[in-house]
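One structure coming up, written as structure tokens, with questions to follow.
One protein chain is absent from this view; the other protein chains keep their places.
And now, chain A:
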Amino acid sequence: MSARWKIVALVAVVVLAVSGGTFYVLRARAEHRPPEAGPAQVPTSDRLGAVQAVPHLVFRSTALGEGYGRVALVPLTDPAGARAFAPAACDRIYARPGETLCLMAERGLVTTYRVDLLGADWQPRQSAPLAGLPSRARISRDGSLIATTTFVYGDSYANPGQFSTRTVLTKAGGGEIGELENFTLTVNGKQITAADRNFWGVTFTDDNDAFYATASSGGKTWLVRGSISGRSMVSVREDVECPSLSPDGTRIAFKKHGTLAAGKWRLAVYDLRTGAETLLAEERSFDDQAEWIDNTTVAYGLARTGDTGAATSDVWAVPADGTGRPRVLIPDAWSPAVVGAAS
């Protein structure tokens, strides 16, 4: 090929690449409809204060239209009914009476992450930067302890995509208790110090010292029981992720990987008294930290493959004893928390 033809060929490649890329992006942009555009696609209510006064569910609304991504509330007696929007937008939510834990991404050219503890008036009482993508959030029953799990990724220059989770325990009044990575981890009697240790999905017990969480190392995961005062965690059982303790403190709902394909989990319940494990009636794969509605029912978010392209999901509920069938509890919702229910 002569020098001239080489230049012509290069120009052709550049023109094709630039026009093709531009065309693709412009088309994607034209087809993209922001999920919060237009009126809300679900019944809404403006009686926020009234819903706050009764036992209710707090969640992230994923209904298209106005209010997408906002915190919403429904009374526990009518979860599929009209939702009241709170003046806050969160990616991951947990709530106790009078306080809501709100993990969010602040999107921009560089996305940063933050956690706010909102008071009953939805104003932040405390706020802290988060190290990465929000994943799990929990508040202890009396509201004094907070746990957040985020995905942290190391520098993407030398070690692309290297991943870990960071789980931090904090006191609601302020003051960090610490990262679980700095607690000791004992699995089957042996202390684990491997560099690939990761922790996620804390659930608190009512004594405000013991907690349960997931620990992982070397491709295995364990349910661990931790002690804040002892800064330690001890394995209880293998293959338990994202534990959630029942209100009566006797069972743990969790994600079981078992022999499923990578990235797939079944919802199961482990009885701490008998050691029995029960697969629940939900047979689809899910990825969430379940929330107990009461001592007999668990709720969890399930992504819905929508045709709109926006991340859509519903909150489902299923009996905790393996019977029955899953049903939609709140349509177009994610990250549910039960507030003020008698247990």
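Note that a residue touches a chain if its C-beta (ideal position, glycine included) is under 8 Å from a C-beta of that chain, and two chains touch if they have at least 3 such contacts; residues count from 1.
Throughout what follows, contacts and distances are computed from a predicted model.
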Hidden chain of the complex, named as in its UniProt record, picked from "MFS transporter", "Xanthine dehydrogenase", "(2Fe-2S)-binding protein" or "Cu+-exporting ATPase": "MFS transporter"
Among A:Ser61, A:Ser216, A:Ser313 or A:Ser335, residue touching the chain not depicted: A:Ser216
Contact residue for the chain not shown (choose from A:Phe59, A:Trp200, A:Trp316 or A:Trp334): A:Trp200
Hidden-chain contact residue, picked from the options A:Gly20, A:Pro39 or A:Gly322: A:Gly20
Interface with the unshown chain - residue positions in chain A: 1, 6-7, 9-10, 13-14, 17-18, 20-21, 24-25, 28-29, 32, 34, 107-112, 129-133, 135, 151-165, 181, 193-198, 200, 216, 218-219, 241, 262-263, 287, 309-311
